[in-house]
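What follows is one structure encoded as structure tokens, with my remarks underneath.
A protein chain is absent from this complex, but the other protein chains hold their places.
The block that comes next holds chain A.
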Amino acid sequence: MAAGVATWLPFARAAAVGWLPLAKQNMPKPPVDKKTRSDEMLFVNVSGLRFQTWKNTLDRYPDTLLGSSEKEFFYNEDTQEYFFDRDPEMFRHILNFYRTGKLHYPRHECIQAFDEELAFFGIVPEIIGDCCMEEYRDRKKENQERLAEDTEAEMATDTPLPPNSTSRERLWRAFENPHTSTMALVFYYVTGFFIAVSVIANIVETVPCRPPKGSKKDLPCGEKYSLAFFCMDTACVLIFTFEYLMRLFAAPSRCKFMRSVMSVIDVVAIMPYYIGLVMPENEDVSGAFVTLRVFRVFRIFKFSRHSQGLRILGYTLKSCASELGFLLFSLTMAIIIFATVMFYAEKGTKGTNFTSIPAAFWYTIVTMTTLGYGDMVPNTIAGKIFGSICSLSGVLVIALPVPVIVSNFSRIYHQNQRADKMRAQQKVRLARIRLAKKGTTNAFLQYKEDGGLQICDGDSTAVCLKNRSSFEHQHHHLLHCLEKTTNHEFTDEMTYSEMCMTESVGYRTSRSTSLSSQQGVSTSCCPRRAKRRAIRLANSTVSVSRGSVQELDTLQVQKSSAGPQSRSSLNARTEELKLNCEDRDFTAAIISIPTPPANTPDESLPSSPAIPGILRNSRSSTYTHETVKISSL
């Protein structure tokens, strides 16, 4: 029920006294309203701007935030007001809704911002008043279309295919987006070339060539060099047929593909040739066959795959179907009216061209479109008067729907331009996003380097940590918890990729180098352990594109509470082998290493990085066993 009705309710209840004499039964007891009847004023503070209103005003709409008890969550006891940390400008409109019962949409505001405010305050956008509803709907639709395009552009086709795609999917991709591979591009241009060749051949065929010796009449080139043209036509049709069959094979949904406009055009373009082959050399039939050759001109529509402008034009015409229909209808009406009038006006004249109303149609059309061929002209005065009215009205009738079509075309064209621009900027955007993500992950690694994970035991560590905000502290703590949970550690891209590379290649050589580079082995496992901690396999940045699963693929050789003593080892990556153990462990490990990794690295490398991680995972567990065993000595 509308809010205003609530004001009239007491009145309606009072008027119920009029039913009392008629009532056959007793009236029920009225509900007792405990709260005080007096009106109270509420203060609503929205980001510093104070609004005051009657409580009744807000109570009008009990299913919104301000009208229900939900606003109590925002009540500030100290200042005795309701505080909302929202946009005060927008709140004005929302409060006006309570006051007047009509919600207006402010035209200068962003539609999404407005929607968000409405959602926050629990107001359904459907109650926007008629005055503003149209504008709201239009802008919302425009916004949604734009967002849909953006998401489409994001999921665009330039992203690499999943590695497990079948040849069919790859083929389809190549057809739909020639830019993805060189082969596809070549094929794209070749087909484009052949379409052009075919169309030009069709045209040149009809040009009169010099007649062969011994004949006076000019022959069209098609008949003079009929064999050459036939060969060219055959070649083109073969290419087109091949292309069509390939597309049909690659299409994800064959039925849908066959119903699409482009495939219909393809079929229509190549059918005449095959029908011509099959057709017998019959006189009557060949006449029909000649008509069929007209369809060859449809090949020019195949260019729409190559030209975006043509596609936009086609799409515009499709979307303006109603305007075009109206144009056609009004033109037809006008033509019929004027043709009839002209016919009857010119009926008396001798030798007139206006022999019938259909004959007058031609005159009307030519006049209304201001062509004026002059093959039919009125002679009588009445005819001339009506003829002039006809041409004037023609201009008007045609001018009316044209701006609508133009504006539609312009809107669609601009949308396409924007989509293209988005796609072009996509790479830059993705790179920027990747950089930002790298920043945060690197922050955590940096944090660990700086000894953030140590228990703070002195001022020394506190100094380097003080620059971090409490948010960062908590975030890093969270990441550390994850590390502990999964028993893996985070690392960065470079370390990981080097891990992959050095694994199979420099396995034994690096082992020796690491042997020589070992320092301070005697003291404890800690230095080595620290070194090994630095050996990480996770690819944190790869996770941007592959998902966070990769992050768990970190291989942690030795898990210990080792301090950050040999952080410098992080830089000496080349020496650090993924799976190297410390000295003592090393010797024991040498025995155990050869067999498992020897077979696997070579196989594991070619496959995706995820798999080696898993493999190494299993290997690390064996190492851990070894090291634990040895260190207990």
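Here is the rule we use: a residue touches a chain if its C-beta (ideal position, glycine included) is under 8 Å from a C-beta of that chain, and two chains touch if they have at least 3 such contacts; residues count from 1.
Everything that follows uses one rule, which is that contacts and distances are computed from a predicted model.
Engineer: From the names "Trifunctional enzyme subunit alpha, mitochondrial", "Multifunctional methyltransferase subunit TRM112-like protein", "V-type proton ATPase subunit" or "Kv channel-interacting protein 1b isoform X3", which one matches the UniProt record for the unseen chain?
Structural biologist: Of the names offered in "Trifunctional enzyme subunit alpha, mitochondrial", "Multifunctional methyltransferase subunit TRM112-like protein", "V-type proton ATPase subunit" or "Kv channel-interacting protein 1b isoform X3", the one UniProt assigns to the missing chain is "Kv channel-interacting protein 1b isoform X3".
Engineer: Touching the hidden chain in the complete assembly: which of A:15, A:290 or A:436 does that?
Structural biologist: Among A:15, A:290 or A:436, only A:15 touches the chain that is not shown.
Engineer: From the list A:27, A:49, A:228 or A:264, pick the residue that touches the absent chain.
Structural biologist: Of these options, the touching residue for the absent chain is A:27.
Engineer: List the chain A residues touching the unshown chain?
Structural biologist: Residue positions of chain A that touch the missing chain: 1-2, 4-5, 7-24, 26-27, 29-30, 32-33, 37-39, 54, 56, 99-100.
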